[in-house]
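Excluded from the complex is one protein chain; the other protein chains are retained at their positions.
Should a chain be cited, it is by its letter among A and B, assigned in written order, with residues numbered from 1 in that chain.
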Amino acid sequence: MKRKSFSLKTVFPAFFPLFFFCIYFYPVQAAFADKYGGGLVLATTSDPKSFNEITAKETSTSLVTDLIFEGLTTANAFTAKIEPNLAKSWDISEDGLTWTFHLREDVRWNDGKPFTADDVVFTFNDLIYNPAIPSSARDIFTIDDKTFTVEKVDSYTVRFVLPVKFAPFLRGMGQAILPKHKLEKAVAQGRFNFTWGIDTDPGEIVGTGPFNLARYDPGQRLVFERNPYYWKKSVEGDSLPYLEKIIYLIVPSTDVGLLKFMEGTLDGYALRGMDYPMIKPLEKKGNFTVYDLGPDMGSQFLFFNQNPGKNPHSGEYFVAPYKLAWFMNLAFRKAVAHAIDKQKIIEIVNNKLGYPQSSALGPAAGFFYNPDVAEYDYDLDKAGTILKEAGFGDRDGDGVIEGPQGHRVEFSLYTNAGSTDRVDIAAIIRQDLERLGMKVNFRALEFNTLVSQLTSSFQWEAVILGLTGGIEPHFGKNVWMSSGQLHMWYPMQEKPATDWEKRVDEIFTQGVQELDENKRKVLYDEYQRIVAEELPVIYTVLSARLYAVRDKFGNLKPANYGGVFHNPEELYIKEEPR
Amino acid sequence: MWRYAFKRLLVAIPMLLGIALLTFVLMRVSPGNYLDTVRMDPQFSKETIARYEQLYQLDKPLFYQYVQWVRNLLHLELGYSFYYNVPVDKIIGERIWNTFVLALAAFLVTWCVAIPLGIWAALNRNRFVDRVIQFFSYIALSLPSFFLGMILLFWASQTGTLPLGGMHGPDYESLGWLGRRTDLLKHLAIPTVALSIGSIAALQRIMRGNMLEVLEQKYILTARAKGLSERRVVYHHALRNAINPLITLLGYEFSSLLSGAALIEIICSWPGLGSLMLTAVRSKDVYLVMASMMMGGILFIIGNLLADIALARADPRIRYD
Partner (left out) sequence: MTKSAEHFSEFQIALRGFTRNRLAVSCAYALLTLYAGALFAGFFAPYSFQNEDRSYSYSPPTPVKIFDNGGLVVPYVTGTQLTFNEYNARIYVGDPEQKYPVRFFVPGDEYRLLGIFPCRYHLFGVAAPGRIYLLGADARGRDVFSRLLYGAQVSLSIGLIGVLISFAIGLLVGGISGYYGGRIDNFLMRLCEMVMMVPGFYLLLALRAAVPDNFNSLQVYFAIIIILSFIGWAGLARIIRGMCLSLREREYVLAAKGLGLSDVKIIVRHILPHTLSYSIFAVMLSIPGYILGESGLSLIGLGIQDPYASWGNMLSDAMSIVRIKFAPWILWPAFCIFLTVVCFNVIGDALRDCLDPMLKSEGENT
């Protein structure tokens, strides 16, 4: 009797319709009508976290918001000077506390509605200063717990009254302005924190900027299209922007991004030092150019824990007192500074495309950069002498030096595991310190863990880390003021622990209120000298900013401050050469 | 049979909850939370950070957080993603689908290639064809799949034949209906091959082994003695019996493909659950991680269930109480 058996032949074919069903009926959003061409394709390594400019500020989000929103002022990409943007001019009162901005009258939101003073007042009073909304902008616009008064004078005039003089005010006015008519309901209902997240319909994200978000495919890409209501016109009077679209592909792997650039999918790519030998020779053939925009903004440094406090729960010191004595000893830190082989680090980590760093503000900061600070050359003998004079030496012949109190000089060095650059830098420094006779236990920690140790548990000894930076020194106040939360070597001091920290506090308090740029420069120059002299942090190297961009774009103006794509609204596709 | 299926489903629920609890405990044990990345930005002050903590209830005790989550689950709410600031189900839906498509494609390719290969190898035992297949199988089994993925990407970049990762090309919107499907298939090619090669090798060996075993059975001898054509003997009688044991593997196959897909997704920039989960684990986005693991568990249970049902129908020798 034939057994009616269930055979794979019957089941298997069922999979095919299933498979094709999945593919062919894949949920597809409405097709995008404009034709391709006249576009710019770039890459980013991760999805944006949100489209809400107020609550989210990391780079993956600002990529999006920088294209869609604008502020009253903007910084010139070449000179870093402040220029009018949504505000066409402003008046300052005699005492420097009242600023009256005259807004442009031809600006419209990308849904066609007019931009008025109401939107500016709304952005500040209802969003930034709203206690129910967590925003970092509030910290910038609050001095000594006092906020600014923002009031509408007429439809196109806004007045700001500051509690004290505030030098970075104009630069801070680059703050994006958000539309009142789209968001006031959400704020009234207390829903603002959850508005404009990544699940929002792109058409809802309304800004005054040159492009709007057309489409977001999670994990794949962001598509921006030109804003037909954009106010800016070119020198010749053309309505900007020229480009029809800008597409950001989400490519988590930097290597794959490089390959995509080489095969022509991407129009621009940020290069690492080690990519340079592979990409540069292909310039002519690939019809692209590699731009070197000088050193990175920001900083990268090694620092020691100088926190004398105790853990409130266990009663133990954060750092063993004898170790604390070393870290607080300036001679010790100076010796370590002489043990940093910056040239070799640049060679190995950045493939020679990097710059040594000595001062708190790097060359990229422009006006406030002070190159005249103490520098520490790589000299192990000198370092050894300094240590010896400070009472360190190998007295028992075991190859490891002891401190003045007789303890072996041994400590742990941490950095974040995600960055191969930093791990390599740490390894190089470690080897040199061991040549000096110290024993260094290196561990790469996960970023979250590292931050938690630096800001909550304070139980660490030496760390290598980096910070982003900008042109305005005051925006780093949380790091440099002794009460700051990011004053990492000894955070949140009740009163300054040393004389020099006291002086730096004074500098920051004075500097923010001094409106004369040159007088400010004198102050901040002093602070950079102090930092280089007292070495709370020991600077290492800065990478070079390298971009490879296809030659097909007109009006491409690579600038030291702005990067290569600071002016997307002016870019256009040139005719094919030859 | 339906009662059996229902019973298995009932057993599955406590298992899923157990997995959720395990994940929650694991995530909590390691220090730090996603706010730590915010802490390092010099523009944020303490008060702002405290406000964020309050918003996400991170200052409440652990047990309270977990209970809250289970309560949400009963309302079919998967919780909130701290990192993306949107409800979990908004992010996870499309990603699950993408991973599912990739795993399904790899699954189909595996079975379509491995079965015939296994049969072919068995029929030509120890001859040249068999040796070549076995040789390549060893190679395929031994290469780490992520490595193979990189090699394929590099090859694609050199030859320009296939796109380098991602799921849709830059001009996806402007393509017609058929163009879009073709585009998807082109993007699917490299990740699918990288993912399925190891499974093909493994499955092929099992198929070959089963086939060889069945071909030595007495009833095959009988069939041949009866005068049936070799073709009928092999494809009608032997094949059916050889394949049966493989059905039990259906469920595990799918689960292992789901798991293997994670690394491949990262290398090939395929926007799926695996790469989402990696980001979530690194940024301690607790609810997202838990939901992802539960999705994995659900998919596996369904796969397993189907496999068990298929097996019960296929082989009357197996009885369940």
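As a working rule, a contact is a pair of C-beta atoms (placed from the backbone, for glycine too) under 8 Å apart; a residue touches a chain by one contact, two chains touch by 3 or more.
Just so we're clear, the structure is a prediction, and the values are computed from it rather than from any experiment.
Student: Which of these touches the unseen chain: A:Asp126, A:Glu244, A:Glu347 or A:Glu506?
Tutor: Of all options in A:Asp126, A:Glu244, A:Glu347 or A:Glu506, contact with the hidden chain holds for A:Glu347.
Student: Which is it among B:Leu195, B:Ile247 or B:Ala262 that touches the chain not included here?
Tutor: From the options B:Leu195, B:Ile247 or B:Ala262, the contact with the absent chain belongs to B:Ala262.
Student: Given the contact definition stated above, which residue among A:Val150, A:Ile246, A:Val336 or A:Leu445 touches the chain not shown here?
Tutor: A:Leu445
Student: Check each of B:Tyr66, B:Trp97, B:Trp120 or B:Phe154 against the chain that is not shown and name the one that touches it.
Tutor: Candidates B:Tyr66, B:Trp97, B:Trp120 or B:Phe154; residue touching the omitted chain: B:Phe154.
Student: Given the full complex, what residues of chain A touch the hidden partner chain?
Tutor: These residues of chain A touch the chain that is not shown: 255, 258-259, 273-278, 280-281, 341, 344, 347-348, 351-353, 417-418, 420, 423-424, 427-428, 431, 442-446, 449.
Student: To test your reading of the contact rule: which positions on chain B touch the chain that is missing from view?
Tutor: Where chain B meets the chain not shown: residues 11, 15, 18-19, 22-23, 25-27, 29-31, 138-139, 141-144, 146-147, 150, 154, 157, 205, 252, 255-256, 258-260, 262-263, 266, 274, 277-278, 281, 289, 292-293, 296-297, 300-301, 304.
In the analysis below, only the chains that are shown with their structure count from here on.
Student: Applying the document's contact rule, which stretches of chain A touch chain B when the two form their complex?
Tutor: That would be residues 5-8, 11-12, 15-16, 18-19, 22-24, 26-28, 31-32, 35-36, 39, 41, 46-47, 49-50, 52, 55-58, 134-136, 138-140, 193-194, 197-199, 215, 217-221, 223, 247, 249-253, 255-256, 259-260, 262-263, 265, 418, 446-449, 451-452, 454-455, 457, 465, 467-468, 475-479, 485-486, 492 of chain A.
Student: Which residues, counting only chain B, touch chain A once they are in their complex?
Tutor: Going by the criterion above, the answer is residues 30-34, 36-37, 39-46, 48-49, 51-52, 55, 83-87, 90-91, 94-95, 97-98, 100-101, 104-105, 107-108, 111, 150, 153-154, 157, 160, 163-168, 170-171, 173-174, 180-181, 184-185, 240, 243, 246-247, 266-272, 275-276, 279, 282-284, 310, 313-314.
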